[in-house]
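Removed: one protein chain of the complex. Kept in place: all other protein chains.
Our next item is chain A:
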């Protein structure tokens, strides 16, 4: 596909930022300075200061001599990087691939994006007006290569768009600095009177390399598109992502539903084609006022069933606040897993407890209520009843050991044993009666004791002697005594109820 790049240049990036913060500075010349070798050096000057001849790299004392009213502010180190990366993230609305171009620019890979704004002119105009409205002085250009776009945005007469394949003509009249060369190379070119690119573009390459080094040739080739220049996106490209920009902002739930359906269908077509299923999907809604609304769903199994995924998102629509309207929807699938068709068939067999329909139901429940409430239990190799079961890690996990049925286990187990008062013949008999919740139960039948020792490597405590007892009404309880009568004063507890 034909590649197109846009370069955005923030002419006064740092000072514009200060002006946005403090509009009173707009009409005053000011500079940002930081110390270097014991002197204050100008790092950035705003437009008014530049008009007076104050440029970056000047000593502040000299600048003050030129303009006594000059305001000097301390430069915050690393601020331009921060600003640029924030701006780059903001620009994601225009294209998924945005790279930071330090110290004061951005490079956008706009291939296949501009038509959504109605052509490259409208596209670039939209970027410029928005950034200008925000308070930045910006220049931008679109060309086949990042190099040419960079050159035109900085040195072009009236910025703008370079038609596909016409980089050479666009570069002809520009100074060599437009090729992003280092200072010594530029000085040498200047010394030899090569003041524009046209004058050395067609020179023999060997001669150029010998006199100016490899860098000049590389930059020239990159600008002309002979060599590919890789750009590093601020946000690595999400491989599974669908975008839906809208001309009119959407504010209604119906509108959001339609958008989600469209995005999911496109995403699922791609997933099916590549034999994958998604585990997590994120819907990002870019609002007109610059806020980002985000909802996320996750599934128990890799899935590419758009109807099911839509159902999961449907539960979340209520939590999206469109406010003034949403102008761009982005659907991402950050977690992807392989799905094999055989697997799908297996799951759809009815009767299996981990089939697709059940997984989809659990997804819906997890989406609405939260996944922490959904539990499956497997047997564990412990004797203490509260440790004899453990949570299953997943829907598919099978028990590693068999469930024990040789010992009596109650159907209800209290999460915390409740203390009871008992009358009991010592040392080792079940109680004759016990008081639980203010009611006296006379024990008529009893089984036990079943002694369960504490697992000393896990927790300290006394052993427990468990009894199953039945009272005169027929209610069956699981009681235990912790410890024995010869050493301690043991306590009695009720721990469960038998059916």
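Criterion: a contact is a pair of C-beta atoms (placed from the backbone, for glycine too) under 8 Å apart; a residue touches a chain by one contact, two chains touch by 3 or more; residues count from 1.
By our rule, contacts and distances are computed from a predicted model.
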| item | value |
| --- | --- |
| Name of the absent chain as recorded in UniProt (options "tRNA 2-thiouridine synthesizing protein A", "TRAP transporter small permease protein", "Sarcosine oxidase subunit delta" or "Error-prone repair protein ImuA") | "Error-prone repair protein ImuA" |
| Which residue of A:224, A:414 or A:432 touches the chain not shown here | A:414 |
| Contact with the hidden chain (one of A:195, A:254 or A:444) | A:444 |
| Chain A residues that touch the omitted chain in the full complex | 350-358, 361-362, 364-365, 368-369, 373-379, 385, 388-389, 392, 398-399, 403-405, 409-414, 444-447, 468-470, 472-477, 496-499 |
